[in-house]
Structure formats: C-alpha cells, structure tokens
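All protein chains but one are shown at their positions in the complex.
Note that the chains are named A and B in the order they appear, and that numbering of residues resets to 1 at the start of each chain.
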Amino acid sequence: MDWGTIINNTLAGLLTPTTIAFALAALGLAMHFGFAGLLNFGIAGFMAIGAYGYAISVLTFGLPWWLGMIIGVLGSIAFAVLLGVPTLRLRGDYLAIVTIAAAEIARLLFLTTAFTDVTGSADGLFGYNSAGGFSSANPFPPGSYGFGPWTYNSETLWVLTFGLGVLALCIWLLWALMRSPWGRVIKGIREDEDAVRALGKNVFAYKMQALIIGGVFGGLGGIVYAAFANVSPGVYVTSITFFIWTALLLGGAATIFGPVIGSVIFWVLQAFLSNILPELAINGILPVDGTQAATLRFVLVGIGLMLLVIYRPQGIFGDKREMTFVK
Amino acid sequence: MNFLSVGNPRRLLKLLIVVFTSLIIGLGLLTPANADTVGEEYDYAVLGNVKIEGVAVGGVRMVVEGSGYSAETLTSDDGSWLIGVPTKDVYSVTLDESTLPAGVVVLEGEPTQEVELGLSGRVVMNFFIGEGERNEVSFVDQFISRFIYGINFGLMLGLASVGLSLVFGTTGLSNFAHGEMVTFGAVAALVFGVFMQLPIWVAIPLAVIASAGMGWSLDAGLWKPLRKKGLGIVQLMIVSIGLSLTMRYIIQFFIGGGTEQLPGFDSPKISLFGAVALSSNDLYSMGISIAVIIGFAVWLIKTKTGKATRAISDNPDLAAASGIDVDKVIRIVWIVAAALAGLSGVLWAYFRPGIKWDMGTQILLLIFAAVTLGGLGTAFGALIGALIVGILVETSGMFIPSDLKYVGALVVLIGVLMFRPQGIMGRKQRIG
Partner (left out) sequence: MSSNETPQKATGLHVGTAEPGCKKTDPMLVIDHVKKSFGGLTAVDVEHLEIPKNAITALIGPNGAGKTTLFNLLTGFDTPDTGTWSFEGKSLSGVPSFKVAQMGQVRTFQLTKALSLLTVLDNMKLGAKDQAGEGIFKSLFPRFWKKQDAEIEVKAMELLKRFKLDTKKEDFAASLSGGQRKLLEMARALMTDPVLVMLDEPMAGVNPALTQSLLEHVLNLKNDGMTVLFVEHDMHMVRHIADWVVVMAEGKVVAEGPPDTVMKEQAVIDAYLGAHQDTDLGVITGRIDTINEEESK
C-alpha cells in the first residue's frame, strides 16, 4: 500500500475548485433550508444554470468572461423566481418535489440533442474559459505554486483564488444577513410562517429573497466549477444535489461555516476513500474488484447521510438545541 | 435515453434497433469487444453498434470525416465498429444506408450526423434504424400505437405509484427510495431468472416475494424504529434519500454499470389491428398489471386491512383511537408497496428493455408526478395519475424530441402543483 500517495491525495482534497464549488452550493442550501426552512432539492439545477449561463454567454454570444458570469448569476435568479412564484405559497414538501423536478427539466433541456448547437448536448461545453478571456485574466505567471499536496499550476491557482474570493464574499453576505433583523424574520419563517405573517411581515417576499440568495450561491458554485472543468450535463444530476445536502448536514445546516467545513470534510473523505478502497481491493484486503471499490464510497455516502440525519441532525457545528428538523 | 419510445410506424415496431445510447464513463464497459476497427493508433475514437432488435448487423459501411481526416470501416459480425480519430474535434459520421439489409433505413435523424469528442476522448454514435420509412404511417395510427404503449407504461407506473401513495398516506413520508424498490424487483428477477437459471414464471413471483420481504425488513429495521424515535417528516424524507443512494450503489456494486436483460426480452411483435402491433411481453405485462391492480383495489376496498389503511390515511389519530393497530397496518402497507414496486420493476425491465442499476431513479420523478397528479395519498388517484403520465410520456414523443419526453411529464407535475395542488382525486383542503 502506497500510504504516501493516499495521504497526499487525501490532503489535496482540502482545497480544490470542486471543494469550493461544493461549499458555495452548500452555503446556498444553508440559506434555503438551514435558515429559511425551504426544502430545495434542486440545487444542481441552480448550479447547472450558472455554469451553462456563463459558458453559453461566452461561446454563443461572444461576451467577455465576467459578463458571462454575471449572466450565469442572473440566470439562477430567474430560475429562483420561476420556481418561487408558484410554489412558495405551497406546503414545504411540495417545494421539494417541484425543485427536484425543475432541476431535472433544466438538465434534460441541456442534454437534449435539440439544442446541440448551443448546449453541446451530452458532450457539454468547453473552451469558454479561453474564449471569454477568463484564462488570460490570470494574474499568476505560468509555473508551479504551493507545496506538498497543495501544488498547483498557475491555471488552477487562478481558479482557486477566484473561487475563494467568491466564497469569502458569499460567507460574508450570509453572515451579515443572518445577524440582522432580516435574518431574524427569515429564521422566524423557518419556525412558523403563519406566526410571522400575523406580525405583519410579507412572508412570501422574504421567502423569495431567501430563495434567490441561496440560488445565486448555487449558481456561483456552478460557475466556479465551470471555471475549472468543462460544463457537462452529467455533472448536474440529482445525486449531486444529495451529495451537497450530505455536506450541508455534515457541517450543520443552520450555521455559516458548517456548509463550508462540511464540504471540505466530504471531499477529503471522498479523496481518501477513492484512494484507499481500490488499494485495499488490489491488495486483497477487501474481497472486491476495483470498480466495486469505487462504488463502495457512494454506498458509504448514503449510509453516512442516514446516520447523520438520524443521530446528529444539527451537524458537527450546529447548536444542539437549534436542530432544524423540529417540524 | 431512447429506451421507451421504440414504437414508431408499424414496421418500425416490428423491426427495430435497440441502440445503446449509453454514456461511456471511462470504464470502457461498453467498448465493443471485437469491433472492426481502424485508426487504433489514435487517442480518440468514434464507435458504435449496429443492431436490429438485438440482432447484430455486420458489414455495414461507416464513414467518419472531419478536420481533414477521413476513415471508414465495415461493422463486424457482432455489429460493432470503431474508428480512431487524431484530434478532439467535431466529426461527421455517416451510415451508408445502401449497405443495410433491404428495406432498412435510418429512422431518426439523417444518415449523416455530427459528433463531438467529449471528455472521455471517445464518443458513441448509434443510429436509430429499422425497416420502413418514417412518414409511411399516418399520424392517427402512430398516435394510437403510442397511446397503447402509454397505457402499458402507465399501468406499470401505476403499480409503483399506488405503493408510494399508500406509504405517503399512512406515514406522511415522501419516499425517495421508492425508485430503488422498483430496481430491486428487476434485479431480483435477474438473480432468479438469469443467474440462478430458474424458469421465468418462477423467477418473477420469487422476485415479487423478495421485494415484499424487503418491504417488511425496511419497515422492521428502519422505518418503524425511526417512527418510534419520533423523527419529523423532513428528517424521514432525507433518510429516504440516504437510503436511496445506499441501495442504488449497492445494486451497482453487485450488477455493475451495464445493462442486463431478462430471458425473452426480445419477443416478436404481433400485429393486432391497424397499425397497432404489440409484443407478447407487452400483452402479458398489461394483463398482469390490470389483474394485480384489480386485486389491489379489492384488497383496499373490501378487506379489513385495506379499510384500516384508508382510515389511517384519512386520520391517523382517529384510526388509532378506534382500535386499529396502526403499526401493523403500516407494516402491511410497506410490504404491499414494495411488492407492487418490485413487480413494476420486472415489467419495466421488459418494457425498456433492460435492467440497469439506476433504472428506478430514472422513473422516480415520474412516479412522484403520477402520485401528485392523482392527489397525494389517494391510491386510486395515483393510478389515474400514472396512466395520464404514461400516456403523456409516450405520446409527447410525437411532438417534442424524444429525449425531452420526460420533461413534458415534469412540467405537468409542476403545473398541477401550481393550479390544483390537491391533485385530481384529492379533496380540497387548506394547503400551505
């Protein structure tokens, strides 16, 4: 067993564009579910719309990268409004079903061969980072940066810097909102929206604002991921939504840093398992073949999610009293 | 995914290519074993399979052109072909129709299509071919064909939906693991019918019994203890998501990422009337669905347990107060729901055709759509909802691209929630 490589790859999972994208999406879910009590099972759809919005703006309309990204964000806002208007008046579990269905609709629309010219169909989109100038906006000269497991080339470093900047901004935004009277209303709505309504607050407007803000975080997650990897419809499946939920609940749904730390833990564990399981299989310690070993880690995600929700619903960092599942 | 709407015109129904539009996920699972290949020296490749109703067609000329490169090959006896290409670029792939058997043509799209090499460096290009010509059959005939296919699909969706609906009605749980219960039935049939080589008429009942057993053990081992622990419905919903992931990947662990077939999946079509031709599988499937649904309806209306189930759906506290053993009824509901879902999985494995680890996930949202359309928690509503969804999915392929046919059903789902959240059969009450 090559422990050196395993540990190295595991530690590398601490800071990758994927981890940052996950953290952003989980932060969005924290806004939705942890603070406002909105059951959004369609965060993958928000990410897809952010990513495709950016890539299509650049590739099809020839816009510069920053404008493309803004359009990606606007796209996720539009998606939030589209979802919110009909469903925010309905019972919570209806929102869950509508969001998951809407995310699937979005994915199928990106996947269909009917719009291949624009969406690239099953192959997705690529080349927009250089076409839109994101790559050339890189302030770091080519070379190797960092040390040990955290050694990056200048492209990855640029994406990481950009992603961390976006993440820091979103964390600040969420923190600033939730300490304010606005955050008080949002938490009140999570507890009992009729009570808040009876106090003269426009609950629908607040829920819509929360849906939009969380949706923008999700869209930014998609954009950061797109800045690193190609945009492919195979990424934005419902499983990704559920993985992000796992990361969120791992850290604590109603916390600011919980979603970020949950994402980091999720990806470090994933990196560890995806390295150690095949090794164990090859060395005959686990009686499975390599492919099965790779599948096993997703089985563990599922089991982990169940155990978490049953035994520690407030997450690792959540206030034990502030469990968000009382309803 | 083109598995569902294989029915086009009459002859198309008779003779059709089962095309595996599967994703190549690095594993190379679907790389043809003995492909007639050219250009193997290149890093990238375009490949595919030419089959008519599961029967390979050899000697078909395939041409790949693009970026100043051109190569051609003939398909091997197992129908497979592979052409290596030098760069990651866009290529046009042509299937030479003149080399197909007499009367067989490309049915969907042009015989020349563009492909773009994706992340994996390999791309699958399969043509949808069959005997006859596209426009030969009238609109009405096509519609009737698809309508009947829709009823068939709707019936099997219905089997799965009534179970989900019963569970929701009695426990309040939106069970996201219901799709895996569907897959489980199909996989159990695969285990009994293929791996253990039992006759299929033994394998299918065994698969349903195995499903029922799983329903029992899920309730006994998971859901009942969680009810006793007093978990909220949102918590339970997320537990069911975890369960769904767990079951799905356990199934993949055992059967892998490919598609498996049950014995007799390619039964020939029988021309019934007009343009309508159905395989004996379709006929059996509809017969079994209808018989089981009638049996289920009788159970729900006539038997003591069935009545108790409905009473609990109406008002659990009142039902408990009037001496109904709620836990016992819920246990039975889980068993019935799992058995119906399992049966639906077996039938769906014949309808698609094929068994895949994530087949249940593919229709989970359609099941939700059916249940919501019919009215959450009303079993008969779910049945009607399922028929509507099934027919909608199958017939919508005539008006929108076939890879968007699920979208229609999902849009209807959202529409129903907007305008009539209580569903077709649900009673109007204050929601939200």
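Quick notes on this structure:
The rule we apply is simple: contacts are C-beta pairs under 8 Å (C-beta built on N, C-alpha and C of every residue); 3 or more make two chains touch, one makes a residue touch a chain.
Keep in mind it's a predicted model, so treat the numbers as computed, not measured.
Screening A:I6, A:A78, A:V118 or A:L173 against the full complex identifies A:L173 as the residue touching the chain left out. Considering A:G148, A:P181 or A:G284, the position touching the chain not shown turns out to be A:P181 (whole complex). Panel shows subunit A; residues 173, 176-177, 180-185, 187-188, 190-192, 194-203, 209, 321-324, 326 of it touch the chain omitted from the view.
Here, only the chains that are shown with their structure count from here on.
Once the centre of each chain is set as its mean CA position, subunit A and subunit B turn out to be 28 Å apart.
Remark: subunit B residues 23, 27, 114, 116-119, 123, 174, 226, 229, 231-235, 237-239, 241-250, 252-253, 256-257, 361, 365, 368-369, 372, 400-401, 403-404, 406-407, 410-411, 413-414, 417-418, 421, 431-432 touch subunit A in the complex.
On subunit A, the positions that touch subunit B within their shared complex are 39, 86-87, 89-94, 96-98, 100-102, 104-105, 108-109, 111-114, 116, 120, 122-124, 230, 232, 234, 238-239, 242, 245-246, 249, 288, 291-292, 295-296, 298-299, 301-310, 313, 325-327.
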